[in-house]
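Let me begin by presenting the structure, written as structure tokens, before commenting on it.
Shown here: the complex without one of its protein chains, the others still in place.
Every chain is named by a letter (A and B) in the order it is written, and numbering of its residues begins at 1.
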Amino acid sequence: MNAPLARRSWFEATARARIAGLLDAGSFSEWLPPAAAQPSPHLAQLELPGAFDDGVVIGYGKLEKKPIFVIAQEGQFMGGAVGEIHGAKIVGTLRRAAVEKPAAVLFLIDSGGVRLHEANAGLIAISEIMRAVLDARAAGVPVIALVGGSCGAFGGMGIVAKLCSAILISEEGRLALSGPEVIETVMGVEEFDAKDRALVWRVTGGKHRYLMGDCAALVDDDLAAFRTGAADFLVAWQEPAPSPALLRAAQQSLENRLAAYGELRDGLDVWAALGITDPAAVPLLERDELVALKEGLPT
Amino acid sequence: MSLNDILTALFPAGHAVAVDRQVLTGTAETAGGTVAVLGTTDAAAIDHRMALALASFVLDTVDQHPGRPLVFLVDTSGQALSRGQELLCLNGSLAHLARCVDLARRQGHPSIALVTANAVSGGFLSFGLMADQAYALADAQVRVMDLRAMARVTKIAHERLVELAGTSPIFAPGADSYVRMGGIAAIWPAPSAELLAGALADAAAARAAGDRRQADGLARGGRQLAAGIAGAVRNSPAGA
Partner (left out) sequence: METLEFRFASPPAGTAADPALCGVVGSGNLEILIRAGDDPAACQLSIKTSARGFGQVWQAVLGDFAAGHAAGGTQVAINDMGATPAVVTLRLAQALTEYRGGAQ
């Protein structure tokens, strides 16, 4: 029996390491590489050293020989947050995708949202990113979000993630709008105990989002698993044209969900309502077991 | 200015706008015809119910009134802060609302947003900033976060932020900053039917031109890097 390949954690990896693990070996070329770039003058004005790539790596490569554009946020730099340069790199890549129509844009989201140090630039940039994602999709280009880093997909980037064609998420990944710390600070610890990690993951974590249908796939915390997950997803996916019928169906689904679960406050309660007989076991299940469990649920 | 006063000033020919728990929806008459009016009031903290109510109204307008302009009135303190809201993926409902506004644009509906009092963060992203053009009344508060909270989170002295905010629109709260950065088209000294008519005419042109906010930010001096960088990405060497 062959020994399994050593797992390389997506969570621990830098943006560049994730790209290297995701794409076909040696196929990646970076746009606006560090040697051709300057760090953010806005951070310099606030006495902070920037990064040459301003915390996001963009470029093109191949996934199973298909042409792919990549956007990879570096969660370790300024919480992956969006500033003027960072945002413009993302917008430029998505706009180029709408014109050149690669097989997909892979959007490696690892971000708390707007970079407060450049707050207004970040907010407007995220708005531009939102429109650019929808334009790329309307041009027929799937935009797939990959979420599994330490910052998750929060704030405006949480909204962007849900505008993508689909989200692939790991158990370690989180997807939400406001950070639990902010909710606790403003609304009190009873509302959300941000130090209760298990609770945070039951509310915002990958397994919960996958069970609720907010993410298309759950993958292991492993570079190879994200690669396989993305490749498999793309084979099966047809990017739908934006249409009133599609959005009306989404509207109905969201209204039904709110009516059914609007009073609940813990993932455990939602999982029970979905028909899972042992909700407490969910955090302990392996990825394959959870996927099998979801596939066996009544729809 | 009260919502009623704002509505009367914008729509002297009459309006039928109802408010249900801080969500406003309805129609109004303008020189150019009937428009859909929707949005939030009382610094609403946007939750699933509000986002879905607004989205539904957009979809109804698209279904039943082809080409009808959408006028968004924005007054939000941002998103609702609640565990229950996050449990059901609040970012998803805000994204859905944004998609509906975007669909309306693709189906030929011009849209404008007017910030009547407050526009903060996620609440502003989900519909105000998705319109073809955004405007703000003169005393509107537009921001991501106030400077005191920003000082706490970034650990940069409040005095330093205040000092820099005097010259840098990059993070300084206020509608002026957003105009200079290209996010807001103009500030209105007062709401009026004339300004609205001009805005709706501009929106139709804006829709054809695509998202021009980077170019506007460059022209007005507020965002000097974004347009060039996005352009540089477009012109970088081609894929293999």
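Just so it is clear, contacts are C-beta pairs under 8 Å (C-beta built on N, C-alpha and C of every residue); 3 or more make two chains touch, one makes a residue touch a chain.
Source: prediction; values computed, not measured.
Note on the chain not shown: across the whole complex it touches A. Among A:20, A:48, A:138 or A:250, the one in contact with the hidden chain is A:48.
Of A:39, A:213 or A:242, it is A:39 that touches the chain left out of the display. In the full complex, chain A makes contact with the omitted chain through residues 14-16, 33-35, 39, 44, 47-52, 74, 76-77.
Operating definition for what follows: only the chains that are shown with their structure count from here on.
Per-chain CA centroids place chain A at a distance of 24 Å from chain B. Within the complex, the chain A residues that touch chain B are 27, 29, 31-32, 41-42, 45-46, 58, 60, 62, 67, 84-85, 87-89, 91-93, 95-96, 99-100, 102, 114, 116-128, 130-132, 134-135, 138, 153, 155-156, 158-163, 175-178, 180, 182-183, 186-187, 191-192, 203-204, 208-209, 212, 214, 242-244, 247-248, 250-251, 254-255, 257-258, 261-267, 270. Remark: chain B residues 48-49, 52, 55-56, 59, 62-63, 79, 81-96, 98-100, 102-103, 106-107, 121-122, 124-126, 129-130, 143-145, 150, 153-154, 156, 160, 164, 168-173, 177-178, 181-183, 210-211, 213-214, 217, 223, 225-234, 236-237, 239-240 touch chain A in the complex.
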